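A single protein chain has been omitted; all remaining protein chains appear in their positions.
Chain naming follows the written order as A and B, and within any one chain the residues start at number 1.
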Amino acid sequence: MSAIATFAGRARRHGSFRIGALLLLLFAGTALLSLFWTPHGAETVAMRLRLQPASATHWLGTDHLGRDVLSRIMVGAQTSIAVGLLAVTLGMGVGVALGAWAAARRGWVDEALSRSSDLIFAFPAVLIAILIASVLGASATNAVLAIAIFNVPVFARVTRGAALAMWGRDFVRAATAMGQGPLRITLRHILPNVASVLIVQATIQFAVAILAEAGLSYLGLGAQPPIPSWGRMLRDAQTYIFQSPELAIWPGLAIALAVLGLNMLGDGLRDLLDPRLRLMRVG
Amino acid sequence: MPASNRRQFLGASTALIAAGAFGPAAWAQARDRVVIGMSLEPPVLDPTKNAAAAIREITYQNIYESLGRIDRTGGIVPGLAESWTISPDGKTYTFKLRAGVKYHDGKPFNAAVAKFSIDRLYAADSTVPAKSLYTDIESVTAVDATTLTIQLKNPNSYFLYSISLGDAAIQHPDSAPTNDKTPIGTGPFMFKERREGDSIQLVKAPTFRDPGAIKLNTVTFKFVKDASAQVNALLAGDVDTFPGFQAPELVDRLRRDNRFAVVLGSTEGEVLLATNNGKKPFDNPKVRQAIAHAIDRAELIASESGFGTPIGSHFPPHNKAYVDLTKTYPLDIAKAKALLAEAGVPNGFEATLKLPPVGYAQRAGELMVSQLGKIGIKLSIVQLQWPQWLSEVFRERNYDLTIVAHTEANDLDRYARDGYYWGYDSAEFKAKWREVVLTTDFAKRDDLLKDAQRILARDAVNGFLWQLAKIGVWRKELVGMWENSPTPSIDLSGVHWR
Partner (left out) sequence: MIEFLSRRFAAALLTLALATLLVFAVVEILPGDPALVMLGTDARPDTLAALRAKHGFDRPLGERYVSWIAGLLTGDLGASHAYGTPVAKLINDRLHVTLPLGAMALSWATLIAIPLGVYAAWRHNSAGDWGVMTFSQLGISIPNFWFGILLVLLFAVTLGWFPSGGFPGWKQDVGKSLHALVLPALSLSLGEIAILARVTRSAMLDTLREDYVRTARAKGAAEGAVLFRHALRNALIPVTTVAGLIAGFLIGGAVIIESVFRLPGVGSLVYDSINNRDLIVIKNVTILFTALVLAVNLLVDLAYAVLDPRPKVTA
């Protein structure tokens, strides 16, 4: 209890954490709000109102089909969160399991894991994501898969590194001596102790995943229209750059703020949880 | 044929390179060269090896010639053949070939060469993309050096047109194998060099029979995929013309610049909401008619910034055999819902709309979701790359609805084909089309074509949306560019600077 209180106290004074948390609240809050309310229908077409500048009824103006840009950005937050969160959860689930397994088993498992991580890291991520989306077909689900694949080795490596250190610790040795099996030790002793690393890494990966989702949907490989997604909005906006340049500003700003929030939150968490954490940033 | 419209007629034109910025000398020098912007790059440069329209745009009438040629009005005029006669039974064509024509490498053109080239089109082992246009040929005979006869299995009122297309380019047996990379033809321009992904350069051919008629010495085709980059290339003077400008939403920007002429012309491209007639519930004509009643063409054309002409059947409005059928199914939501109820789906249904990666399809796709949504048809969009569209939609017919432009001229025959991707199977239409093909009296054929259009409109085979406009942009001083696009060709033989 008091540990949490101390943490909360320190967190409140940590600038980066505070800004990050605020931005994340704004981001998640917008997505949540858009489930119940948007100023206009995000998919309501009104050709007579196309490419309108900002006004009292359309705060951020309208797009090429006369749809309200603000509403689309709000709903776009759902897409970003859904794709990002799923991709990270999936990648983390598989990656943590593999990393923990490698640390517990060592030997060929460890070797195979590090070879295959090397392999995935050696590929240009964007290119492979495009290929994967081309093989599976363009959809939000397949964007999740393409992004998740790159999260697996990240979490596997981080988990393996942290877990290996844990296996050398006395209390783990004691547990081994007492005859506890590797699975039990991993679940009871190792994972709880590497959780903080994973939380921080997950925050950063969430940010990276949102960037990746934007990139894929910019290339037409993410969520399918008319479902709003920020990357796709940017793609459309580029066509109208001479008529309505502001269309290219808002979705990009939304992406940047969401990613910024998560990055700052991640940095803050790292400072608060363990300033010595070594993290990976793979984009 | 839809595949080529990804490589749609891109026009070509020329512009003075940074005219005015250089002195008078540069100006004078610039008057014999032109830089033509195209949005799609041709893969190979041989129309007998690949179906891409961009190949024909660059090579047809510039590098290669055919026996006849399609002129700017869509009419057929002499090409490598000076004249021809057709036997009374419509089955024997005798071509009188031009004498003294040379290929760019100096080799002579004669009837034997023509026979070689035409034999390749319909041969059993032919890999020519348009082979199906030429399968009515029974035999080809080189009677003497300048006389060629072609014997058909049955009369074909489109044969002269087909043999005049870029697909029937007359190639020399020696250069045919390498024409994909280094094309050699009889036309006014010869291939000089290519930078893949960037540009192709042609120069005036010294071997051409009438060099005085050709005013340009250097022609550069430059590939600029993105619409806003096309505008920039024009504004910066890097490109003199985009004969087939692809971004209607940016035309305003160009109209504001008085250096350019923006010329609207016609194309042979009908944009369709292509419908899988073989699949439930689209096999029910009432469902297709309901969709037709729900389509708001005015809104669709507005999203093309107003460029496009509404159509009510599969036929170009500028053709003299056209009948206006756009009022067959007026916009009427109540009527559409009633038809759906009659068809047994009063509450609508869910369906997918698979879209190819072209601007008009993307724009119209989102509108279609909204328009059909009003009568309870819930569409979900799936964006496909062209190869996927070709395999999944076109070949495997694994789709409900798609949006695509059919850009060939005289392409009504698709509705008479068995196993075509629309799954339309009408004995009535097939009989009508057979009549069209066999009727060599063109006035009579026009009447039959009108009947054919009416059958398609009545059956609401596809959603007939609009006829694509050709938006040509060129420097005002550039003369002789084609306003219309009767066939994929950026014919430069008559182009010059004022």
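We take it that a residue touches a chain if its C-beta (ideal position, glycine included) is under 8 Å from a C-beta of that chain, and two chains touch if they have at least 3 such contacts.
Just so it is clear, the structure is predicted and the values come from calculations on it, not from any experiment.
Asks: Among B:Ala52, B:Ile381 or B:Val436, single out the residue that touches the unshown chain.
Replies: B:Ala52
Asks: Determine which one of A:Val158, A:Leu211, A:Ile227 or A:Leu269 touches the chain that has been left out.
Replies: Here the residue in touch with the unshown chain is A:Leu211.
Asks: Thinking of the whole complex, not just what is shown, which of B:Val128, B:Val345, B:Ala361 or B:Leu468 touches the missing chain?
Replies: Considering all chains, including the one not shown, the answer is B:Val128.
Asks: Which candidate, B:Asp180, B:Asp296, B:Asp446 or B:Glu477, sits in contact with the chain we can't see?
Replies: Only one listed residue reaches the unshown chain, and that is B:Asp180.
Asks: Of the residues B:Thr85, B:Asn154 or B:Ser391, I need the one that contacts the missing chain.
Replies: Of the candidates B:Thr85, B:Asn154 or B:Ser391, B:Ser391 is in touch with the missing chain.
Asks: If the hidden chain were put back, which residues of chain A would touch it?
Replies: So the residues of chain A touching the unseen chain are 115-116, 118-119, 121-128, 130-132, 134-135, 137, 207, 211, 214-215, 218-219, 231, 234, 237-238, 241-242, 245, 248-249, 251-252, 255-257, 259-260, 263-264, 267, 281, 283.
Asks: Determine and list the chain B residues touching the chain excluded from the picture.
Replies: Residue positions of chain B that touch the missing chain: 1-4, 43-44, 49-52, 124-133, 180-181, 195-199, 224-226, 228-229, 232-233, 236, 238, 357, 385-388, 390-392, 394-395.
Here is the rule we go by: only the chains that are shown with their structure count from here on.
Asks: From the mean C-alpha coordinate of chain A to that of chain B, what's the distance rounded to whole Å?
Replies: The answer is 45 Å.
Asks: Give every residue of chain A touching chain B within the complex, in rising order.
Replies: Result: residues 43-45, 47, 50, 64-65, 134, 137-139, 220, 224-226, 238-243 of chain A touch chain B.
Asks: Please output the residues of chain B touching chain A within their complex, sorted ascending.
Replies: Residue list for chain B touching chain A: 226-228, 231, 247, 249-250, 252-253, 299, 302-303, 357, 359, 362-363, 365-367, 369-370, 380-385, 388.
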